[in-house]
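Please see the structure below; I have some questions.
Presenting chain A:
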Amino acid sequence: MITSEPVITVKNMVKKFGNFVANDNLNFEVYKGEIFGFIGANGAGKTTAIRILCGLSTPTSGVMKVAGYDIYRQTEKIKQNIGYMSQKFSLYEDLTIYENIRFYGGIYGMNMAERKARTAEMLERLELTEYENRKIGDLPLGWKQKLAFSIAILHNPKIVFLDEPTGGVDPITRRQFWNLIYEAVEKGITVFVTTHYMDEAEYCDRVSIMADGKIVALDTPQKLKEQYNASNMDEVFLKIAR
Partner candidate 1 sequence: MNRFLAFLQKEFHHIFRDPRTLVILFGIPIAQLLLFGFVLTNEVRNVKIGVVDHSKDYLSIRMTQRLLSSGFFQLAATPSSESEYEGLFRSGKVKEIIVFEPDFGRRIMKEGKAGIQLIADASEPNAAQLIVNYTTAIANGFVKDEFGQNQKLPGVDIKVRMLFNEDMRDAYNFIPGLIAVILMLISAMMTAITITREKETGTMEILLASPLKPIQIILGKVVPYMILSIVNALVVLLLGYFVFEVPVVGSLALLLGEILLFIFLALSLGILISTFVDNQVTALAMSGFVLMLPSILLSGFIFPVKNMPVPLQILSNVIPPRWFIEINRTVMLKGGGLGAIWPNTLILLGMSVLFIFISIRKFKIRLQ
Partner candidate 2 sequence: MRTLFYILQKEFIQIFRNKSMLPIIFVMPLVQMLVLVFAATNELRQVDLAIVDFDHSVSSREMVAGIKGNPFFKVRQNPENTTDAENLLIGNKIDLALVIPRYFDKDLKTNKHADVQVLVDAVNGNAAQLSLGYLSTVIGSYSASVLNSGVKPVFRPMKTVDIKPTYWFNPELNYKYYMAPGILVVLITVVGMLLGGMNLVREKELGTIEQINVTPLKKWQFIAGKLLPFLVIGLFDLGFGLLVARLAFNIPIRGSLLLLFSLASIYLVLVLSWGLFISTISDTQQQATFVAFFSLIVFIMMSGLFTPVESMPDWAQKLDFINPLYYFVKIMRSVLLKGSNFADIFNEFAALSVFAASLFGLAIFRYRKTS
């Protein structure tokens, strides 16, 4: 369902912390319905960029639009239309699964019936229905991550931003996690994901590779492999990084 209608446009994005340039003149577009990957080593500037697009951080300069809204003036409108899952697990560990869902549903202004229906569907999908009254802090990491993702898309956002969503998770759970991502895409949600696992890069429709705050390559995984004459993304990355 990939279209050529852009939901994120970034022109000349620059972010400086003092003398350090975290994002050095980024330009890209993300199309509606695609899985857009941001690949790069730790410290390449991925998280900085994602935080700017979510409205958590202000850019130094550049023109950016998310879901059709201007990033400087319409931040709150953007927030109504996006979901976000941060690198650091950030649901309330002292609340139960049910209480976390109820809280975030409430904040996004979902009505009771809608929320109940979505919750039931979601818990069933995650096979967590019988655990809904468990505190999140007591759950294993993999469950937490899947739950965090599901809550990030609870309110049916246009775009969901995932910042290294599978860090520290075992390969089986990672596979399950990506299945959840594909299901979200089928529902029409655009996915913006950062990762440093190169196998995950293969799952994306398009990837942009970042190094030292710059985008050094941007295309489909297939085209990148051809261009760099590599058999997998790992090789692509190593060739570019060198």
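A word on the picks: all candidates are chains of the complex that A comes from, given by their letters.
Keep this in mind: a residue touches a chain if its C-beta (ideal position, glycine included) is under 8 Å from a C-beta of that chain, and two chains touch if they have at least 3 such contacts; residues count from 1.
Keep in mind that this is a model prediction, so the values were computed, not measured.
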item: Of the listed candidates 1 or 2, the one touching chain A in this complex; value: 2
item: Interface residues, chain A side, partner candidate 2 - complex; value: 54-58, 75-77, 79-80, 82-84, 86, 88-95, 99, 102-109
